[in-house]
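The complex appears here without one of its protein chains, the remainder shown in place.
For clarity, chains are labelled A and B in written order, and residue numbers in each chain start from 1.
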Amino acid sequence: MNERDLRNQIADVKAGRLSRREFVQRMIAVGLTAPMAGTMLAHSGVAFAADSMEYKPTKAGAGGPLKLLFWQAPTLLNPHFANGTKDQEASRLFYEPLAGWDADGNLVPILAAEIPSKENGLLAADGMSVTWKLKQGVKWHDGKPFTADDVIFNWEYSVNPDTAAVSVGSYRGIKAIDKIDDYTVKLNFKQPTPFWADPFVAAYGLIIPKHLFADYIGAKSREAPANLKPVGTGPYVYVDFKPGDSIAAKRNPDYHQANRPYFDSVEVKGGGDAVSAARAVLQTGEYDYAYNLQVEDEILTKLEAGGQGKAQLTVTGHIEYIALNVTDPWTEVDGERASVKTKHPFFTDPAVRKAINLLIDRASVQKFIYGRAGVATANFLNNPERFRSPNNKFEFSIEKANLILEEAGWKKNSSGVREKDGKPIKLVFQTSINAPRQKNQAIIKQAFQKAGIEVELKSVVASVFFSSDPANPDTYPHFYCDMEMYQTTMPQADPQFFMNQFTSWEVASKENKWQGRNISRWQNKDYDETYKQASSELDPVKRAALFVKLNDLVVQDNYILPEINRRNCIGLKNGMVANKSGWDNDLWQIANWYRET
Amino acid sequence: MGNYLLRRLIVAVPSLLGISLILFVLLALAPGDPFGELASNPNIPPEVREALRIKFGMDDPIMVRYFRWLVAMIHGDWGFSFASRVNVDTLILQRIPATLYVVGTAQLLALIVAIPVGVLAARRPYSIFDQIANTFAFIGFSLPTFFTGLLLILVFSVNLGWLPFVYRADIPATGWMWWWENFKQAVMPVTVLGLYQAASYTRYVRSAVLDVIKLDYVTTARSKGLDESKVIVKHVVRNALIPVVTLVALQMPTVFGGAIVTEQIFRIPGIGSLLISAILANDTPVIMAVTFVFACLVVLFNLIADILYGWLDPRISFR
Partner (left out) sequence: MAGLTHASPSVETAVAPAAKKRRFSPGRDAVRRFLRHRMAAVSIVVLALLALAIVVGPWIWRVPINEIDFTARLAPPSWDHPFGTDDLGQDLLARMIYGGRISLAVGFAAMAVGLFVGVVIGAVAGNSKGPVDAALMWLTDLFLSLPQLPLLLLVIYLFRDLLKGLVGPEGGTFVLIVLVIGGFRWMPVARLVRAQFLSLREKEFVEAARALGASNFRLVTRHILPNALGPVIVAGTIDVAAAIIAESTLSFLGLGFPPDIPTWGRLLFDAKDYLDIAPHWALFAGGAIFLTVIAINFIGDGLRDALDPRKVM
């Protein structure tokens, strides 16, 4: 798909021949994100859809307690320090951003009065600035007014290197923020920024009050009492917090949206495991919501039969990959295995990579392991002319793989393993410990064996596999084996950060202490060029076309084998109405949650 | 005796220092760091992890870090958790009530069940009672707690709906209802843990009693016409208690240390679940604090056991 295809489709949306949702789904199918699709439409004159939030209660309160269950317990409530989604979700009870992303890629105002666009003049044509108008009359839980100073403070707080805030990625592109008046801020970027809706938006954009954190910026950030006793603008007010265990909150009577929130109090309970969390919501109905149910679909279906609740799935950009090592992990060069100075003994042969791609039974992995929670995807895009159903885009064929290997000169030896020049294909395949991944490994190993490829499976405990410890050879960036499987998350609405993981300057190596994000060490000049072009392209449609090209470049070389596009799965008790989005936190619209009677 | 106690207590100080040093070095060398989740998130630049490493003092040499920890500890500063940035002592104090309640009750239950059952079983070995007690004990320790816990949940929470399986430290009720709710939510974890523990205790008690019950002095006591229950309590049990005391002393520190698996299954906010989540997140200050307190208790109870041996068998001399 090229720029022209994109333009045609946008025209279809404009003319009403294609629904907005359908367009967004197609963009996701080619590896883009819903927010990006939304931005493309907005840029082409299709405005973000109006607030379609369904909300029936006619007054705030009277909903009783809302009981949320997180099997990974929240440990801190300052969104700038969030260790992971669990902490972001919990912060969302108390703090809010200027705007959030809905499931269809619409930017929905929360603390903003309106969404900037070229039409309303808030968005600069050169991509160098954006102006946000803030909602007036919003109060912090302690009664102080929410103003432009708070917004500016959050930028200063986050970019201070001594604060070491995890949100810095979203804020460091800002050169200065002008305070136009108490309720208007103008963000000036360091360079033309096509994706302007990142700072102060969604999960990393939650705003903390200046008056409580101003004295605790930088090195003293840990000492702020409000780290543990949040004071925000959100629909619920802090009552109690036990890190790693529970949170209690009560309704904010002064909340800035009329008739909201519905529930009188919120109880968050953390800990345990995902299966029993699903049980507590779907089967026994002890809780109203369960977070991130990474549970085999078979079990979920069985628990749903309990009749108390349903599992609900939302599209995300998370992709389960298999990466083939470009370098040789078994030869040490200058004290480093898998050095870019080496070449992998088998994978340099494109036939081997092609055969391997054919040996991954994505359909079965989807059907029997992930079920509703993952959609098989091999190539983001196989056929540029037309879109097909994602299920037709990949192939699983042991015969074809055998044929390809045979033709390429890999003959079976006496023990049934294919070899060439006396080198039998024996691979080590590692992943983190996680029940679905081990089953996935077993399925792949069997297919490989049938094609004469011997595989040794290895699994590494997740806290080691995903650590950034330069001394440990078992981490995924070291990649001291032939193949590995893991999920790259796209917590970001914009794919730019996501796609830099295949640029040549990100190659993980001893030199950068394996902090580089290009794990497979795949390098391609064309890719690097296209990536640079995409990062400065202001026209969202052109930019999207470039990202599609980037996807193709990676995927068609068969070193990176996408397998499953994960869905975010949550459990909701029957009657609960919760607006969900895969591009923002589950609790992004917690103010609008209610229970149908 | 007093002299002996004093000497042991003085020796305990360097031995605990040694243990703390080994624990610290071990945790520092153990693979992994607390930034795993940050590392796999493309939105968070590596500089943030680097800044955090420096901020948390993780790049200094191990010995420097150890002495810093030791000096702070002597001043009563336990450090702060990397995961929640809360002071470690606050975190531990939050977890102690639930741990003492659940694990303490379970240990108590185990002893209350195991000692009489073990003694009775040994009094008539291979009787029906002994066979039944043994079979239960075998089931008890051949099934892991992750399994029995789940089994109880399926029966009592899912099928019968009698008991809750999510433990809550903050029960909203007051008065009698509060007690009742607390009792209900503790039934399953206490049973799982207590019976697992009781199973092995029973076997040890039975074996220890069998060791003494046929000794001459017991026969003598009986033939003197002493009441059977008196013989058992005064002559048999007291002499059989040495292994039992050893075992109980071994288990007491876990009343503080919590039970990782059981706490995880029932979501009990105890020390065990704090420890396991700290370990999974490589939250070293928390792991260090919990294991060090645990080590102190181990040393303390070992000492108590040694003193009890002397009381149970006066021939064991104090050195």
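The criterion applied here is as follows: contacts are C-beta pairs under 8 Å (C-beta built on N, C-alpha and C of every residue); 3 or more make two chains touch, one makes a residue touch a chain.
Just so we're clear, the structure is a prediction, and the values are computed from it rather than from any experiment.
Only one residue in the set A:Lys445, A:His478 or A:Arg567 touches the chain that does not appear here, and it is A:Lys445.
Residue B:Leu150 is the one among B:Ile54, B:Met73, B:Leu100 or B:Leu150 that touches the chain missing from this view.
Among A:Ser117, A:Asn259, A:Thr331 or A:Ser364, only A:Ser364 touches the chain that is left out of the view. Residues of chain B that touch the chain left out of the display are 11, 15, 18-19, 22-23, 26-27, 29-32, 134-135, 138-139, 141-144, 146-147, 150-151, 154, 158, 200, 203-204, 207-208, 210-211, 214-215, 242-243, 245-247, 249-250, 253, 275-276, 279, 287, 290-292, 294-295, 298-299, 302, 305, 309, 313, 315-317, 319. Touching the omitted chain from chain A are residues 275, 295-296, 298-299, 302, 364, 367-368, 433, 435, 438-439, 441-443, 445-446, 456-461, 464, 472, 474.
The rule we apply is simple: only the chains that are shown with their structure count from here on.
Centre-to-centre separation between chain A and chain B, using Cα means, comes to 40 Å. The part of chain A that touches chain B in the complex is made up of residues 69, 73, 75-76, 81, 83-84, 161-162, 164-166, 168-170, 172, 204, 219, 222, 227-228, 240, 242-246, 248, 267, 269-273, 276, 279-280, 283-284, 286-287, 306, 462-464, 466-469, 471-472, 474, 476-477, 486, 488-492, 497-498, 500-501, 515, 517.
Within the complex formed with chain A, the residues of chain B that make contact are 31-33, 35-49, 51-52, 55, 80-81, 83-86, 91, 94-95, 153, 157-158, 161, 164-166, 168-170, 264-267, 269, 273-274, 277, 279-282.
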